[in-house]
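Here the complex is missing one protein chain, while the rest keep their positions.
Think of it as A, B and C in the order they're written, each chain with its own count starting at 1.
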Amino acid sequence: MDRIRTGVWLVGARGNVATTAVTGARGIAHGTADTTGMVSARDPCARLPLVSVDSLVFAGHDIAERPMPSTAADLTEAGIVDRETFETVQEDLETVDGRVRAGTTRNTGSAASLADGDTLDDEGVTASELVERISTDYTAFLDGEDLDRLVVVNLASSEPPIADPERYDTLDAFERAVEEDDPDLPASSLYAYAALRDGHPYVNFTPSTGSDLGGLRELAARENVPHAGRDAKTGETLLKTALGPMFAGRNLRVLSWDGFNILGNDDGLVLDDDANKAGKLASKGDVLSTILGDEMHNRVRIDYTPSLGDWKTAWDHVHFEGFLGTEMTLQFTWQGADSSLAAPLVLDLVRLVAYADEAGEGGVQTHLASFFKEPMDVAEHDLSRQFAALESYVEAHHEASAVTDGGDASAGAGGSESADVGTGEESDQ
Amino acid sequence: MDRIRTGVWLVGARGNVATTAVTGARGIAHGTADTTGMVSARDPCARLPLVSVDSLVFAGHDIAERPMPSTAADLTEAGIVDRETFETVQEDLETVDGRVRAGTTRNTGSAASLADGDTLDDEGVTASELVERISTDYTAFLDGEDLDRLVVVNLASSEPPIADPERYDTLDAFERAVEEDDPDLPASSLYAYAALRDGHPYVNFTPSTGSDLGGLRELAARENVPHAGRDAKTGETLLKTALGPMFAGRNLRVLSWDGFNILGNDDGLVLDDDANKAGKLASKGDVLSTILGDEMHNRVRIDYTPSLGDWKTAWDHVHFEGFLGTEMTLQFTWQGADSSLAAPLVLDLVRLVAYADEAGEGGVQTHLASFFKEPMDVAEHDLSRQFAALESYVEAHHEASAVTDGGDASAGAGGSESADVGTGEESDQ
Amino acid sequence: MDRIRTGVWLVGARGNVATTAVTGARGIAHGTADTTGMVSARDPCARLPLVSVDSLVFAGHDIAERPMPSTAADLTEAGIVDRETFETVQEDLETVDGRVRAGTTRNTGSAASLADGDTLDDEGVTASELVERISTDYTAFLDGEDLDRLVVVNLASSEPPIADPERYDTLDAFERAVEEDDPDLPASSLYAYAALRDGHPYVNFTPSTGSDLGGLRELAARENVPHAGRDAKTGETLLKTALGPMFAGRNLRVLSWDGFNILGNDDGLVLDDDANKAGKLASKGDVLSTILGDEMHNRVRIDYTPSLGDWKTAWDHVHFEGFLGTEMTLQFTWQGADSSLAAPLVLDLVRLVAYADEAGEGGVQTHLASFFKEPMDVAEHDLSRQFAALESYVEAHHEASAVTDGGDASAGAGGSESADVGTGEESDQ
Partner (left out) sequence: MDRIRTGVWLVGARGNVATTAVTGARGIAHGTADTTGMVSARDPCARLPLVSVDSLVFAGHDIAERPMPSTAADLTEAGIVDRETFETVQEDLETVDGRVRAGTTRNTGSAASLADGDTLDDEGVTASELVERISTDYTAFLDGEDLDRLVVVNLASSEPPIADPERYDTLDAFERAVEEDDPDLPASSLYAYAALRDGHPYVNFTPSTGSDLGGLRELAARENVPHAGRDAKTGETLLKTALGPMFAGRNLRVLSWDGFNILGNDDGLVLDDDANKAGKLASKGDVLSTILGDEMHNRVRIDYTPSLGDWKTAWDHVHFEGFLGTEMTLQFTWQGADSSLAAPLVLDLVRLVAYADEAGEGGVQTHLASFFKEPMDVAEHDLSRQFAALESYVEAHHEASAVTDGGDASAGAGGSESADVGTGEESDQ
């Protein structure tokens, strides 16, 4: 599979998560970084013949002008990117940044305020023209770099949620809206539409709408393109889905679960706007009521504290009742670096949807639910059951591939758990 | 099954956990308490036709003189037992306390200092005489209360671990040791031996040795008696087995996990003795290295802080590394009431081993691993996988019973999830 | 001084704090409670000949119907009032509750929704009529109970802050507003006006406006009546004023201080309304910028979590910079019972303003700054310097009284530190 050249198109390429993902991938290629934090680098996924990390070729859209090396410099200062890797991948970052194209700010709410660079939003540009420009960017990269496959990943700032998403429940309705330049169509869905229509696998890493519309599901199914989303589960919510089932399994009654998040990066700034925050809060809040029921008092707050930079601290206070009405509490504080937690998952998802595409498995990739706060088409939020679903998928494919190939797939590049994930030919970036 | 009268013999009957278990069971019988905190009262276990909680008949051994109603009064003062229940079950507690017989302090380390009442430890008494006295107590209760089955539960204070347990690896060796009055045999194993030999299911709720010896495993298998243990997983360790798999599943490298526990009850006092603490620490520490590997720095401390009474607070500090070497932390504080967390599990385990006994399933009950810090014969410490094993067991039995009985087993008393767990005939206590 | 009968008029008499204060005072009188938590019961205040706690006679206003004994029953259930005291003071609470008169909801914002009892707010009632009715209530109690002095304490729910308080900067302006039935006059200032005008010492325990207007300051000075406020410092803010000076003294640069409070009582409910919360947040926020400067990011949130009842949990996250730019954090969680923390301070303040009144010291009592989040006429927020000011006051008076009386004042009732604070004749309530 490593002969197949895979491109990764990052919407929001100059942001912290994208920059960290590219930095990490190139650091792995150069041998200064390892795969800690990558789910696909350990059992069970490591058993699959996934595309090697070091062969990935990156490009993307952005609305900000600040180049990736500058973002990486800040992340190095903040202790998130290690200095050796930063220095080693300088040129690679410049190369990738040179491939970044102007994006659109349509319906991105306060995120639009980050647009200090060129955008696609010329006066009077229509939705349908935006789609064509985006599509052209995808194709130019594919052709220019002689790639066999392109995976599009949405890493742009959270958009405000859209009203009445069901109006786009059919592909027909969605395409009509594009045609008629419906002013409510959000940027994330235009990027997703262009990707799925052109046959590029798509991952929505954010709480924005992306491909999570009936019409786009229909398109992905028709074109047999894999897609997955939405809102990567990296910190506080990850913990909730690990701890919630413990309370449920022990029949302990959670009375209230209050979560307070403070963070200081652009994400925090954008989320300081109530409209943009709404989508994020919805996906963070839902996971608990699914596991623990609706009567529980459930609050999530996200606040912007500039001094924290890319660091996020969450404090959760869980008040619960046990036998004989005894009231107890669990509190936790989680101090994480968002980009460091998110970036490896970007690489995981790229590798896993590329694998699905190779295997001819289009539509929503439900076995990837453990990666998301609001997994499309999956009601299960229990982290360990989500992990089990991923394991079952791998087992089924590993077995199949063993039977078909008459050999152990894990012998392929990047396959075995102990092997370096980047044993393939190195790309030129 | 409810026609079958089930007795529960509590070793350490006057302690907090036992008193809370009896208070709760009787509170459920009288309708002042509910089943919050009982695993067996919710799905999946609720699908099995378990013995109803209100029909259980209690008795036990102890070395302390302080009667159960006094212990219950303290727990009520501390906010662990609710006042209405306390008042309602007064007479029941007195009845049960009237059935408590003197226990033995043999090799219980500093726990022996709690012995202010009569004990079986007459000058010159031999191990084999102790076994006979214990056996006689079991039988007298069984006969006196006209019971069909007796489940023995070890709830006594933690003993120091014994040296070279493998010397008791065969039943022969164990029985010879009893015969020769081997001075190293601990109390918990004498109680377990008497139980298993006489065909009574046995549960070891503590880190003490109990039935966790090759010789006693052999006995349980030969006699086809179910047993389970050891060291109930109620607080900090429960959390570890819920959170550890999250780090593992996400390939995050835990560098150190420090856990500090402070508590103020008799358990804390006994554990203040280093010898007695050793067993506890061993079982608490092991779970993490199984899940996260051995290189991690792993510390557990348990300290006695009298002012906390039956409340236990644990602070855990987890230092981990993510992508690109970024170091992050998770900290939690758990403020729990030990007795309230433990007591419902006592009732769960009694119901579940009684069920296994009725089903003719002797030996170690590995499907009960989720209840223990150091589950006998089970290497899996991931809480959710342990829950899954319990669910599989229930599914297999529920199906079987549906086939056999030509009906839905959950129609039985205490079976369905919504049903009260105590719909059977009430016992006389 | 104990021959002097002192009455305490509690505005908001049926609330948690008032009920706890009365319960505690009567518990002290009956010997079931002690003075833990009372600043006036220890050095330095204990050196002053303060009125004895057990001689205080209580009454008050409220807009809620629920009688004090019912409130006390809830507090007992929640573990805040101890059961023995609750049972002992039943009759006393009924007596005091019988003296509670209907209050006004004028400009109390969402707090008015708690008014399920009678109020003074008859259709068309004017501000000036309200003042007279309030005044009549004060006088009737004074006369009816044969009291020598009445201290009025505002314990009602937080009002929204008023706009342009400077318009009431002179007594003239204030009295004209009362005369003209100015619709913006808040209830708290009407109670305060009636008190000061009639010569009753006044304490504002809440963030509401109360006597903190130029006009009322002028009145208090003219009438030589002591008053103090506002917003008692009981929990998170108390900690801030203890910790803030540590950072300042060590020249550590605080970058951000985020405080999140969750609580579940009526206070929380009223504060869930943004207007009512505004005043509270203002007084909580200010203390830090005074101590640590304005550049620091400073956030306070208060949220309503019903399951917590009268318990309040605060999590504070302090991000600071030390030598060579090293960034560090301090986090704390404070789990306090608001009523238990506040009630003893009510008794302290009553005793201390009564003492000032006896000494002929009218106007703002600046030496009481340590009791308040927003001490009137005091810019110093450093807790220890505020304590030092109280100590200086006591030293000056103690010495003076020693000189005047030709003896040690602490020999008086309630005076010496070890003496019971209630050694005076017991009142009849």
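To be clear about the criterion, contacts are C-beta pairs under 8 Å (C-beta built on N, C-alpha and C of every residue); 3 or more make two chains touch, one makes a residue touch a chain.
Computed from a prediction, not measured in an experiment: that's the story for all the values here.
Among B:E65, B:E223 or B:D258, only B:D258 touches the chain that is left out of the view. Only one residue in the set B:R83, B:R167, B:H319 or B:R385 touches the chain that does not appear here, and it is B:H319. In the full complex, the hidden chain is touched by chain C at residues 20, 23-24, 27, 33, 35-39, 41-42, 79-82, 85, 238-239, 242-243, 245-246, 249-253, 321-337, 340-341, 343-344, 370, 382-385, 387-388.
Against the chain not displayed here, chain B makes contact via residues 255-256, 258, 260, 262, 297, 299, 301, 303, 305-308, 313, 315, 317, 319, 327, 329, 331, 333, 335.
Heads up, the rule we're going with is that only the chains that are shown with their structure count from here on.
With centres computed as the average of Cα coordinates, no chain lies farther from chain B than C. This structure's chain pair with the greatest number of C-beta contacts is A-B.
Per-chain Cα centroids separate chain B from chain C by 50 Å. Listed for chain B are residues 79, 333, each touching two or more other chains.
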